[in-house]
Structures are given as C-alpha cells and as structure tokens.
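Other chains dropped; remaining ones untouched in position.
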C-alpha cells in the first residue's frame, strides 16, 4: 500500500467510526440492547458503501475485508460503554450534548463517504461521467444514515435536517471538479471538508430552505 | 433512435414525471423542505428501475443518463411551485384534489413502469421466463412507490390501496402475453392502460378484497 492508498484507507476508517458512532447513538436513544446497538452501528457504517458497490456491480468491500465491520462493532461498543457509565450525557443539562455529538459524527461520515463514493465511481470505470460520479457520491454519503433512520423508525435525517443531501451534492460536485484539476488526495480532503463546513454553518446559523406551510 | 425506441423513451419520461410528481406531493404533505421534496421525487421515479437493473445485473440506466433524475427534479420543483402559490389545493373544499391527483399520478407511474419492467426483462435475456418477467414487472412498478412511502414514514400504498399490486400483476401478465402475440409497442401501451383502468375502476367503485376483521 503506497502512501496515497494509506491516507484514503485512514479516511475510510475515520468515516466508518463516525457513522458507526451515530448509529450506536440512535440505538441507545431508542433503548435497544447491546446487540441491536452494534447492528445499527454496522448498518450505518457499511450500508452506504455496500449499496454503492452492489450498484457498481462488484462484491462489497465490507464483505471482503472484516476491518470495516470490526471497527464498527468496536466503535458501537465503546459508545455503549461510555453512555452506560455516564448516562447523564443523554439527559438534563447535558441534553444538548447528544444533538451536538450526533451532528458532528453524522457530518464527518457524510463528508468522507461522499468523497470516497465519488472516488469509487472513478476507480470502477466511470471517470468521465460527472453525473454518475456525483450521484454515486450522494448515494454513498446518505445511504448509511438513511438505513439507520428507517430501521430505527426515526424520520430520516435527510428530510429533517436542512442542507443535508444538499451538502452532499455540493461536496460531490466539488470532489469531481477538484479530482480533475488538482488530483485525488486534495479532492477527497477538500470535498469532505466542504460538506462538513456546510452542515456546521447550516446548523449554527439555522439556515432553512423554503418549504410550503401546508395543512395535512 | 428509431421510432419504436422513441415512443418507449417517451413512455419512460411520462412514467418518470408521474412518479416524481407523486413523490413530491407526499413530500409536500409531510411539510418537507424543497430539497427533501426533490429527493423524494427522484427516489420514487428512479427507485423501482434501479432495483430492477441491479437485480438483472446491469448498471442502472438512471445512473448512466442524467435525463431521468433531471426530469424528476424539474417535476418536483414544478409541483412545489404550484402548491406554494395555490396552497388551497391541499386543504378545505379542494382537499379531495390531493387524493385524486395522487391516485392519477401513482396509477400512471404504476402502469407504465410495470410494462417497461417486463420489457427490460425481455431485453436482458429472459424472454421465455414468464414468471421472471411478471415478477420483475411488478418489482419495477411498485418499487419506487414503496420506497417513497417507507422513506416518508407513510403506510405503504401497496398495503393500503386495494387492487394495487394486484393491478400490477394483471398488467404484467397482459404485457407478456401481448408481447408474444402482437409485439412490443401494443403490449406496452395496452398493459399500462390495463393497470390504470383497473386502479381507476377500483377507486371509483370502491372494490375491496376480503380481509379478516382481527383484534390487534
């Protein structure tokens, strides 16, 4: 593994940890048992990438190499133990801790997996199809979180949090454009950072997209 | 593109518009923002076809050509603008407008995609496997609407609306039979029409299938 592959792999693991943590946190809030929390962590972390690989027609890398599932389970267990010991992190004066940690973990995962999804499309023979690359980047980015929310019976983050799929879309476009102009590594880093920056700014300034006030 | 391919393509776009509109309408009723409405429109319009292509082992056509996602987004935006301006279409005396438009859009999409799903099975090397063709037609027809309802947290139309999957099943069988006896184009048209006719008749005459009155 050369240095570039090592850095990409490190990013993959970072995204896996972030998404697994977000899955475990949803599982804990839904009062699941320890195994359910691990399952939800694994689904969130590997769900988007598996969907991408199946669509691109290759064996999911999460199935080939145990490292992704292993890291996900370890992360979910760590979150479980942390919140088992310090249960006040979920409630009372510290109640906002959950929301902030969730936003952070989910945004890191969204950014990294959007970038890596674009790279996967490039590596699998579609370097010139901009539309496909952006689409597959979004699928990879939002897929895991969407499965997490649907399995846990939560309203999907993608519909609830403003500027969610939108951040992934902007990041995907950046990633394709940067890949063509300045190369792979800067594209992955900058695009992932752009997604996170958009989400944090949106959360901080409470950006809203227009929506109709309807009577249901 | 010869004339037959052009007509089939026109049907695809028509089905895409109808399903995207149904997705956007559900999104609006759930008070999603403009991006969520577009996402739900795209998922409804391309979800069934992508599932079909993945099962048949080919790259989804919605990923290859941007036209389907483009048309879906344009449709969702148009529906959003329409209902943003004329919000009374969703409520009060006009409240039934929503139900009727939803029935219409969803039935047009169901009919067209059932037919096109059967054709896709035929074109991908299974012209003689009647069972596979009907099954893949149903999957293509009901897939997008099912994803729409599950993502939006609605009870799936397929279980709520009587004669829904049933209409798709009858349409799929018609389509296979007509393809073998009178050719591709008439099969697509007549089978799509049969599905829509069954659904409109079922809605108008309030047909019901038997179901047990259970105590939950």
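A and B label the chains in the order they appear, each numbered from 1.
Here, contacts are C-beta pairs under 8 Å (C-beta built on N, C-alpha and C of every residue); 3 or more make two chains touch, one makes a residue touch a chain.
Because the structure is a prediction, the values reported are computed rather than measured.
Complete-complex copy count for the single protein sequence, taken from this structure file and not limited to the 2 chains in place, is 3.
Here, only the chains that are shown with their structure count from here on.
Per-chain Cα centroids separate subunit A from subunit B by 30 Å.
Here subunit B touches subunit A in the complex through residues 27-37, 39-40, 50, 54, 57-60, 62-66, 69, 80, 83-84, 87, 90-92, 150-153, going by the rule given at the top. Listing the residues of subunit A that touch subunit B in their complex gives 54-57, 129, 131-132, 135-136, 146, 150, 155-156, 158-159, 162-166, 208-216.
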